[in-house]
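Every protein chain but one is kept in place in this view of the complex.
So, chain A:
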Amino acid sequence: MEYLIGIQGPDFVLVAADNVAASSIIQMKHDYDKMFKLSEKILLLCVGEAGDTVQFAEYIQKNVQLYKMRNGYELSPAAAANFTRKNLADYLRSRTPYHVNLLLAGHDETDGPSLYYMDYLSALAKAPFAAHGYGAFLTLSILDRYYRPDLTREEAVDLLKKCLEELNKRFILNLPSFTVRLIDKDGIHDMERLPLGPQ
């Protein structure tokens, strides 16, 4: 039902998430933001069970901010990803596991851009491109085919548009709009919301 996608370039990461907040068959909100800003250069995209997403993502968000307050510098994306994974794994075999699927995207001064894929069983993988949701079945092969490590920003947006067009064509559910953001050395940039209707 929900869809997340991330594409890593040589010096940026492009991420997009759909904007639908649904409750059974009803779309309750059409402009829901599924991205959580962990720090100036890290975004956490979170989908999954209704209350778990916000609860878990905000918990991670506040802890990352607490780290910065205590130590004076921000966590790197790799550290944040592993911290998130550890928390998810700890809760997995407790009485209250969180059923969330995540993408963590960030830019580090020393390591450059990075994209991490994490699922509800707290499996963590660093990947050049990734997607979550039923839409991932339709778009991963497009990413496999056209992705190159040296994509420019425009090419990455075109690749993203290709994926969203395929969703529009073949995915049974209507996902009318997507929030798109780009992370590079200058921080997080909001890009224009991608419409999914016929052009």
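Just so we're on the same page, a residue touches a chain if its C-beta (ideal position, glycine included) is under 8 Å from a C-beta of that chain, and two chains touch if they have at least 3 such contacts; residues count from 1.
Keep in mind that, in the parts below, contacts and distances are computed from a predicted model.
For the chain of the complex excluded from view, the name given in UniProt is "Proteasome subunit beta type-11a" [choices: "Cytochrome c oxidase subunit 5A, mitochondrial", "Ribosome biogenesis regulatory protein", "Nicotinamide-nucleotide adenylyltransferase" or "Proteasome subunit beta type-11a"]. Only one residue from A:2, A:52 or A:74 touches the chain missing from this view: A:52. Where chain A meets the chain that is not shown, the touching residues are 21, 23, 25-26, 28-29, 32, 49-52, 54-55, 95-97, 99.
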